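Of the protein chains in this complex, one is absent; all others appear in place.
The chains carry the letters A and B, assigned in the order they are written, with residues numbered from 1 in each.
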Amino acid sequence: MIKVALALLVATATATSAADISCLKCHEKENALYAPSAHAQAGLTCLDCHGGDPKATDVTAHATDNFKRPDNKKAIAELCASCHGDVRRMNPYGLPTDQLDRYKTSKHGEQLFAQNDQKVAVCIDCHGVHDILKVKSPQAHVYPTNIPQTCGRCHGDVKLMQEYKLPTDIITQYKSSYHAYMVFEKGDLSAPTCVTCHGSHGATPPGTAQVGQVCGKCHVRQRELFEKSPHAEAAAAGLFNECVSCHGNHGIQKASVELFAKTCVQCHAKDPKQLQLRDDIAGLIRRAQDGCSNAVTVVHDATVRGLATDDEELLLQEAKTQVTQLEAMQHLLAVDQLQPVVKRSDEIVKLTLADVADLERIERWKRHALTPIWAFLALMAIIFWAKRRQLEQGRKP
Amino acid sequence: MNLPPRIRTWLAERLDIGVAEKFADGQLHKPLPAETGFWHTFGSLSLFLFLNQVVTGILLMIYYRPTTNTAFESVRFIMTKAHFGWLIRGLHAWGATLMILCVLIHMMRTFFMGAYKKPRELTWVFGVFIFGCTVTFGFTGYLLPWNQLSYWATTVGTEITGAIPLVGQYLKVLLRGGEGVTGETLARFYVLHVVVLPWVLTMLIVTHLFLMRVQGLATFERVGEEKPIDKSHGIPFFPHHVLKEGVVFCALIGLLVTLILLWPIELGEKADPFVTPEGIKPEWYFLPTYQLLKYFPKTLGLFVSLIPQLLLLLWAFLDRSPERHPKKRPIAVSIGIAALLLAIVFGLLGHFSERDITFRGRHYHIDIYGVPHRLSEQPKH
Partner (left out) sequence: MNEEQRISRRTFLDWLVAGGLLTWAVAFVAPVISYVWPAQKRGPSVQTVSAGKADEFAEWQTKIVAIGGHPVIVIRTPQGFRAFAAICTHLGCIVGWDAARHQIACPCHAGFFDINGRPVAGPPPRQLAEHGVAVVNGEVLVKSA
């Protein structure tokens, strides 16, 4: 009697666990995808999204009132939001609950909810259906290194994008960018992918007014200095597209002094005064960079030769700090503010070179020791020789 | 030997001091043949340089740390922080080169003067082993600073052992302490360099000197017709010959110091297994073999490069003519000169191979086999 009761108890306790649900009879493929997912880990089963009768062993399982298999993207978004929009349910997982609201503000969401466009991306298009993983999981479709590919599934599709008159080369552009280099080559996941600038659920291209904010999220100092520059006003007036006008967007490259030659003329081609300012700024930066890299070579050569260059290496770090500061500071477009930094860098470089010259002077000075050494050795040789001759004479009868 | 009387008495009460004194006296004043000249001092110079290596080697060991993380840094410390560290390292590094040079000249002297002939064949054989041991010293010591040049020269050098049929791969792994040149290789080379080889070489040198002393120096007299040296005509080893050596020592030390000061030994860049520098060349004494190996397929090349070494080892038994004076041994002397010239030519080819040079205003690239190719443009540096 007790045995039967126990067996019953066990049976009811496990009835809702995924393995015992009758769905698996037919849906083994789906379960294989589902098993490692975040939802499976949280203890959810097929029923939690799809409903149906877990005891029925054939198609009749679908024949319940609560059975859901949404084929409308709007319904999908709402199905996901039925849990993910519920603060009480999401609280234990520490997840936000505003995804649907955000989504509705995105281009994707606008198309879906206003135009009922079923081609736009909804939750499952980016996160997966049964195989949804946590964002932190490197296999997740939405993990930073997988983002460009996930977005590229649609935004790299020429036929699909033609309908919306959207470009399809942005993914390849991005892949060639310095941002992508940082993410994929250097493994720096704090470097931006598509979603960092465009947003994820609220994905929308940042407008001209927001560019500075978007880039300034990471490039704080550059933004701060830019805001103080004469360019800030012009940008606010909509005369140009802040950061993007000079640096580009998707295919952004590591900024260098070469940028001055290419970009300033876009607006200032017929403005000799501004071009002169450009040349002055570029000249200052170049001077500091060249001085620093020359000192690096000189110190490196001395180190390789075995001279004590610990102090000089520290000086070089300082010179490099000045040069790196300069690269951000030029956003100010103020020569008088750059000059002290360049001067400081020049001084450090001069000090470094003088230090190395001192070390070399000691090396040269060592050579002077050769004269007395040779003199002493020659004297000794003569003494030995004389002594020997003397002995030879003594030996002769 | 004139010991202070009190010490002498103290010793005499405990030891048969007479025998020791007689031996020391005999050795010290041993008469050398009248023709003992400057060429005969290269043996002593080699010995002196060996002692220099021992002393400076011990001094370097005080600061040197043989691990991949510390080897380069400790050599840098020796060069930059330790007082006169540059001098000690210079003495050791240039001393090694000069020692190999002196051993080579000593061997040539022995060869051309026919001193290796009966009854001194064994002395010659030991001498050849001493040479091999010295070169092995050079090879193992070269890795220890753990810089790019030493790392890659060792990688290339140990790679060659892999070409030996059947056991090559095992030998290579054994030598490197693994598949690649790593910290294990460094530890192995260090142990060989500072423990194993010094004792082996000491034993070889002791035997070599013992044989030399027992049999006396060779003269130009024909084999079997050597007359014992008459005490009144021979040159006493001490002080006469030693004074002559003193003169040569002065020149040697002058040369050593000049080399250290004018061509200082570099520290180099720390070994990086992921960056292969261009134009890896072994030390000069390996250049002829290095070049020779290029002209043959791997295994065959190894056998070909073994021939000169075997010839050297067995030469004392192959050349059986009784004459010693070079003028009376035209064939042997010609072979010697030819071998020397070949070694120099191969060495130079090895040195200039895979380099761009400018000769009389024209630019050439010298390929791996040492053949120059005219370049249309100035070589890039």
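Rule of thumb we're sticking to: a contact is a pair of C-beta atoms (placed from the backbone, for glycine too) under 8 Å apart; a residue touches a chain by one contact, two chains touch by 3 or more.
Since we're looking at a predicted model, the values are computed, not measured.
Q: Give me the visible chains that the unshown chain touches, in label order.
A: A, B
Q: Check the options B:Leu45, B:Leu59, B:Leu312 or B:Ile366 and report the residue that touches the missing chain.
A: Checking each option in B:Leu45, B:Leu59, B:Leu312 or B:Ile366, the one touching the absent chain turns out to be B:Leu59.
Q: Write down which of A:Asn66, A:Ser190, A:Thr297 or A:Thr371 is the residue touching the left-out chain.
A: Residue touching the chain left out of view: A:Ser190.
Q: Kindly state which of the options B:Ile88, B:Val128, B:Ala153 or B:Ala218 is in contact with the chain not pictured.
A: B:Ile88
Q: From the list B:Phe77, B:Trp284 or B:Phe352, pick the residue that touches the absent chain.
A: Touches the omitted chain: B:Phe77.
Q: Quickly run down the residues of subunit B that touch the omitted chain.
A: So the residues of subunit B touching the unseen chain are 59, 62-63, 65, 70, 73-74, 76-78, 81-85, 87-88.
Q: Provide the residue numbers of subunit A that touch the chain removed from this figure.
A: The list for subunit A reads 188, 190, 218-222, 224, 309-314, 317-318, 320-321, 324-325, 327-328, 376, 379-380, 383-384, 386-387, 390.
Everything that follows uses one rule, which is that only the chains that are shown with their structure count from here on.
Q: Between subunit A and subunit B, what is the gap in Å from one C-alpha centre to the other?
A: 56
Q: Within their complex, state which residues of subunit A touch subunit B.
A: Against subunit B, the touching part of subunit A is residues 303-310, 363, 366-367, 369-370, 373-374, 377-378, 380-381, 384-385, 387-388, 391-392.
Q: Contact residues on subunit B for subunit A in the complex?
A: Result: residues 76, 79-81, 86, 239-240, 243-244, 246-247, 250-251, 253-254, 257-258, 261-262, 264-269 of subunit B touch subunit A.
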